[in-house]
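Note that this complex is displayed minus one protein chain, with the remaining chains in position.
== chain A ==
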Amino acid sequence: MSDTAPEVEKYAASSGSSENSDILDLKDDEGWEDAEPDQEDTQYISLMDDEVFTDINAMLKHCKENHGFDFLEVRQRLGLDFYGNIKLVNYIRFQVHSGQKVSASISKEDFEDEKYLKPVLEDDALLFSLDELPEVLEDGQSAEKGKGVAEPGALVARVSELEEELRKMQLQFDNYRATVSQTLDERWNERSQSGPSKQDGEDKEEKRDDDSHYFTSYSYNDIHETMLKDTIRTDAYRDFIYNHKSLFAGKTVLDVGCGTGILSMFCAKAGAERVIAVDNSAIIDKARENIFNNGFADKITCLRGKVEEVTLPVDKVDIIVSEWMGYCLLYEAMLDSVIWARDKYLKPDGLMVPSHMNMWVAPVTDPDYIADHIAFWRDVYGFDMKAMQAGIHEDAQVLDMPASTLCAEPFPFLQLSLHTTTVKDLVFKRKWQAKLKQDIDALDGFIIWFDSFFMPSREDTVPKDVRAEEWAKAEKKGIAFTTGPDGKVTHWKQGVMLIDNTKAQATSRKEGEELSGELEYAVPEDNSRALNVGLTWKFGEEKEASQTWRMR
């Protein structure tokens, strides 16, 4: 879930134009036009028989005049919401298809079953055009039962708010208006449950809100495109879920931070009975549409809000699936929420997906990077800009380092077992050590990465010092992937902590020299979503050095 760190750069980004020039290679464009939705000949199949119309109103008129069924009157009488409309359509189609009559005195109970959320007809144009029909008026009487009667003033205000919101949304995706109006209903409901929203100005002034930027940053397409196109990441989840369908069959799954809904849909496709997808970002509106368009609306429930605040429709879940990993694994602190959800909702024998994380640290030497990005400031168009060097060593960078920059074998400094890890395990101080495998001119820094393991049973263990690439190669149980320099690059790249060698001349070192120290993860007081990484190191019995880096 990481793409918000500001220091993200391509490794050696200065190579400039050459790496950008290949993006627009020109080839033929066969097939593109086919991918465009064909909007011209929308066909509405009659609710009552097989006749086909190109106009929705003509179709409904046909039903009314020739079959005595006034769809508009029925939906108005029943005061149906978006889901209600969909169920009604599918119920009618189901009845007609199986040769049964549908009477105009139909009641809500007739099509209460969730199964009617599933389209009976493939690509039923009527379902996508429901909002072209006149609005169902809320007149109090039509709210048949179960719902408390809202105050007229509040109702009017709510309706006008909805209308305003709707107008804006329609501009954005007019093709999907039908789904959107439902989205709004749900969102308003959730907002009233989850207390003050992040737009609440007063709240913002009172206390610092580390979260709103975090959630906003996940509301744009780009970041989701990056994550979905990170095949190492997405393939791992897909492969685990599809290779272990028996684990998911008939189960209830919670997806924490669902984003576009991809993991929820994997689970539903693998046979999960029910999936609850939670995200506090606006992207969940898209997730809802995706889920609906792919026919999983009856299986997957989307809830917008923090997992700590939303009300789940179930008490317990069998499986929690989440892609919560950040830069250096713990940047953005999403794991806290996953652990909270586990403690509250996961059954005692439930499964966490993924299940284990092994974290690695290794010393690096990279003279080219230092020359390009640090020595650069010594002479910029004839000016001394060394002042710009200072901060480079204060922040951790996110870079994909070539494996050749590692000057020692990586050291496994921590394993998190997701079934048992607690929030206090996420701030820690661990010893580490390494032995140089080559001569180096200078120790330039350290890199940190993590390996993810997906084990099919909560009894399964993973050795604390096993690397994901070895695990996968040995075809051990489950699925594993690495974000380290030996694997294919992921969007997490690696966390790079550069040692400040600008003040004292760095010493050259010989192969075989040993170094050791401590590695600390801490959460800074001023930003609960940031991360401080501290390292100490010393060669043999020499004086110990230390430095702290921020990820923000």
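Going forward, contacts are C-beta pairs under 8 Å (C-beta built on N, C-alpha and C of every residue); 3 or more make two chains touch, one makes a residue touch a chain; residues count from 1.
We adopt the following convention: contacts and distances are computed from a predicted model.
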item: Name of the absent chain as recorded in UniProt (options "Os01g0935100 protein", "Nuclear pore complex protein Nup85", "Cytidine deaminase-like protein" or "Histone-arginine methyltransferase CARM1"); value: "Histone-arginine methyltransferase CARM1"
item: Touching the absent chain when the full complex is considered, from A:K386, A:R458, A:K476 or A:K538; value: A:K386
item: Of A:H373, A:R467, A:K493 or A:R509, the one touching the omitted chain in the full complex; value: A:H373
item: Of A:M48, A:V102 or A:I262, the one touching the omitted chain in the full complex; value: A:I262
item: Selected residue (touches chain absent from view) among A:N221, A:S404, A:S457 or A:T507; value: A:N221
item: Interface with the undisplayed chain - residues on chain A; value: 6-7, 9, 13-14, 16-17, 20-21, 23-29, 31-33, 35-37, 171-173, 175-176, 179, 204, 212-213, 216, 220-222, 224-225, 228-229, 234, 238, 260, 262, 265-266, 269, 286, 289-290, 293-294, 373, 376, 380-381, 383-388, 390-392, 395, 526-527
